[in-house]
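A single structure is presented below for examination.
One protein chain is absent from this view; the other protein chains keep their places.
And then subunit A:
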Amino acid sequence: MKLKNVSRYLSPYVYIVPAIAVFVLFLFFPFIKTIYLSLFKTNKMGQAKLFVGGGNYSDLFSSASFFNSLFVTAIFVLIVVSVSMLLGLITAILCNQSFPGIRIFSTAYALPMAIASSSAAMIFKIMLHPTIGIINKLLGLHTNWISDPRYALVCVALLSAWLNSGINFLYFSAGLSNIDNTLYERASVDGANSAQKFFRLTLPGLSPIMFYTLVVNIIQAFQAFGQVKVLTMGGPGESTNLIVYSIYRDAFFNYRFGSAAAQSVILFMVIMILTLCMFHLEKKGVHY
């Protein structure tokens, strides 16, 4: 009787253990270790050596380079999220009707999600080359796309937007097929034109998936790394030194884990606040 009670009391926890173990090992432990490291300066082996308290943070907040990283990241996220969502939405709407060859088109639009960001960046590096690149040849220009601070960030951002658009296409396609067709029929009977149908039916119908896509896209854009590493290495100057790349540089190139950890914590805060704001907005704009 008593044993049965105990096992009954314990059994739910036993079921949870595997999942919790994975979380603790790969999420909570690194999380706490990162916060711990952000309070130290590390030696060349990456070991915490000197306790500096908030020193890494105050260093960051007095460094122009860090604010530049934040600023550049903000612009990057803005471009990537808006362009990739727009691309995904347009392509999904275009493919939402049946016509011959639709499979070819929908495959083409979804394909970017199957391309690794680094390999795409390598291809773009050749295409964007000022002398031998195809883009300058087609446009008849001599622009040095990735070495000019005016264009470098836009190039990297557009590449990322294109890469992300594939998965957005998929989300939006799924969202569109969830909207009941009879709604459109009834709207037609009521005399609604296609613009009205789009703004009054399609967009509100898509809003739950739109919200999800927005959140995921923002987080994904903050984490963009491969493109920057391959295409620009954060340059020219520091014009594409996105925060994740700056973290990578500090951690694995300069072996300053303390400063890198502090940047990670700040990035965590920024994304956390952003995400909370979005969940707050969700209540107003999303119709389930």
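Remarks
The rule is simple: a residue touches a chain if its C-beta (ideal position, glycine included) is under 8 Å from a C-beta of that chain, and two chains touch if they have at least 3 such contacts; residues count from 1.
In the analysis below, contacts and distances are computed from a predicted model.
Remark: of the listed names "ABC transporter substrate-binding protein", "Aldehyde dehydrogenase family protein", "Putative tricarboxylic transport membrane protein" or "Regulator of SigK", the one matching the undisplayed chain in UniProt is "ABC transporter substrate-binding protein". If you put the hidden chain back, the residue from A:105, A:198 or A:252 that touches it is A:252.
Among A:47, A:82 or A:196, only A:47 touches the chain that is left out of the view. The chain not shown here touches subunit A at positions 26-27, 30-31, 33-34, 37, 41-50, 129-132, 144, 146-149, 215, 219, 222-223, 233, 235-238, 247, 249, 251-257, 260-261, 264-265, 267-268, 271-272, 275-276, 279, 282.
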